[in-house]
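Excluded from the complex is one protein chain; the other protein chains are retained at their positions.
== chain A ==
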Amino acid sequence: MSLVSQDGNLKVSFTLNGRATTVQTTSTRVVSDLLRDDMNMKGTRVSCGRTVCGACSVLVDGFPRAACSTFTFELEGRDVQTIEGVEGSDGSLDPVQTAFARKSAFQCGFCTSGMILLAKSLLAAHPDPDRETIIAWISSNICRCTGYELIIEAVQDAAKAIKAEAGA
């Protein structure tokens, strides 16, 4: 349970990119403001501000959530992953990041953090997704630049790479 102090502030504890984290915040603070403004983690990008475009997607217990429309108190006890937590501690890229980089599955890059997290969640749920499954999942996020084909191919490449890694 989160603690509510006399001045209405909240103490919220959760796991952020693998590390136990406790923040003092207010009841109206949304996760995107917490990350970007309070914690200086700018990789989570806000665009539409109303849960539609998916640019600000973060993973909460492994599933995508719109950080712009999630209250910080909703994170209590949850496991949160942002784009900053996707690469390895040695700076090595995750297979999804590598696939996006190799496929040029981005242009302006503003949707990319959200797309990569969405793809990670998708591949966790469906390690061997068919095209329809990929389309169904990534249709929750908007990319205004690529026309999506290269993103779909990057997700397919990432699935193969993860499988190859697991098999090796």
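The criterion applied here is as follows: a residue touches a chain if its C-beta (ideal position, glycine included) is under 8 Å from a C-beta of that chain, and two chains touch if they have at least 3 such contacts; residues count from 1.
We adopt the following convention: contacts and distances are computed from a predicted model.
J.: Leaving aside the chains on screen, match the unshown one to its UniProt name from "Iron ABC transporter permease", "Phosphoribosylformylglycinamidine synthase subunit PurQ", "4-hydroxybenzoyl-CoA reductase subunit alpha" or "Hdr menaquinol oxidoreductase integral membrane subunit".
T.: "4-hydroxybenzoyl-CoA reductase subunit alpha"
J.: I'm checking contacts with the chain that's been left out. Which of A:L10, A:L123, A:I138 or A:A159 qualifies?
T.: Residue touching the chain left out of view: A:I138.
J.: So one chain is hidden, and I want to know which residue out of A:I83, A:L123 or A:A159 touches that hidden chain in the complete assembly.
T.: Selected residue, touching the omitted chain: A:I83.
J.: Give me the chain A residues in contact with the hidden chain, please.
T.: So the residues of chain A touching the unseen chain are 36, 42-50, 52-53, 55, 82-84, 86-87, 93, 97-98, 100-104, 106-113, 116, 134-136, 138-139, 142, 144-152.
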